[in-house]
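Could you have a look at this structure, given as structure tokens, before my questions?
With one protein chain withheld, the remaining protein chains of the complex are depicted in position.
By letter and in written order, the chains are A and B; residue numbering begins at 1 in each of them.
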Amino acid sequence: MAGLLPRADVLIAIMGAPHTGDLVTSAFRLSQALLARGARVHLWTCGHATGLTRQALGPAKPRNVVDWAREYPTTAALAAELLAAFPTTLHWYACRFCSQERGADAHIPGIRLRAPFKFTEHLDAADKAFFLGVC
Amino acid sequence: MAEYLLVESQGSYAGPGAEAFLGDAVRLARAGHGVAVLLIENGVTEGLAAAGPAVGRVLAAGGEVWADAFSLDQRALSAQRLAPGVRAVEMDEVAERLLRPGVRGVWH
Partner (left out) sequence: MAPQPTTGRRLLVVERAYRGSVETQFADVLYLARELNRQQDGLDILLRGLAVTFATADDDAPARSLRIGRIDLDTLPDPRASLRTLLAEGAGVWAEEADLTGLGTAPDRLLPGVRRARPDSRPDWSAYQGVHFL
């Protein structure tokens, strides 16, 4: 089954929850740096991190009441941008169970739902893997 | 011998895990493995001159210690405040190291 997945140089599994620390920021930064070097990257989100690419987030955050005219992109919009910028070398997967458990299984285009019992296939498909945070 | 890129992201404010993880780095380095420790996010505080001795032990064991420049800037921590031997790096350098054949990465 691992052969069905594209190969990756690095798998970055975002296991920890957003808004609790800067692991999502690090995941974006490391992905960008790897992709800019031509590396193949897989992102996997588990737990509350599956909400990063929830379709309902839309393109912009709610308005900042003290800077009403400014737009702030959502993580879904940033994920879409990263996928668009690196369409052949970035693949983004979300855990199906965690997504459904949190009502977050409607993701933006480009996010592939995968069952958690397939996760080792993703590890096997990557030369290296980082787990950021814990579920 | 293996090459390791060990990433400490939490720092001692999150509990004793950071010191234990840096202890892992010391053991690997003393065993003869190549070790580079990247301090990132709140973990950069471990690289300050005012911090505890854990990072010094990594350096003494022959490991490299890097501090993520972005995380330092976010926290208004000048690179001049880093302990001797700790070097500020950008993420591109981290990516280059991680992509080297044989380098193993572990994130804490």
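Following the convention adopted for this analysis, a contact is a pair of C-beta atoms (placed from the backbone, for glycine too) under 8 Å apart; a residue touches a chain by one contact, two chains touch by 3 or more.
Every value quoted in this text rests on a predicted model; they were computed, and no experiment measured them.
> Among B:2, B:31 or B:49, which one is in touch with the chain left out?
B:49
> Which of these, B:8, B:41 or B:64, touches the one chain of the complex that we don't see?
Touches the omitted chain: B:41.
> Please identify, in ascending order, the residues of chain B that touch the omitted chain?
Considering the whole complex, chain B reaches the absent chain at 11, 13, 41-42, 45, 48-50, 70, 72-81.
> Just checking the interface: what residues of chain A touch the absent partner chain?
Chain A touches the chain not shown through residues 18-22, 24-25, 28-29, 32, 52, 61-62, 64-67, 70, 72-73, 75, 78, 81-86.
Methods note: only the chains that are shown with their structure count from here on.
> Could you put a whole-Å number on the gap between the CA centroids of chain A and chain B?
25
> Please name which positions on chain A make contact with chain B in the complex.
Where chain A meets chain B, its residues are 9-10, 21-23, 25-26, 29-30, 32-34, 36-37, 39, 128-132.
> Quick one: which bits of chain B touch chain A in the complex? Just the residue numbers, please.
On the chain B side, the touching residues are 7, 9-10, 40-42, 70-71, 74, 91-92, 94-96, 98-99, 103-107.
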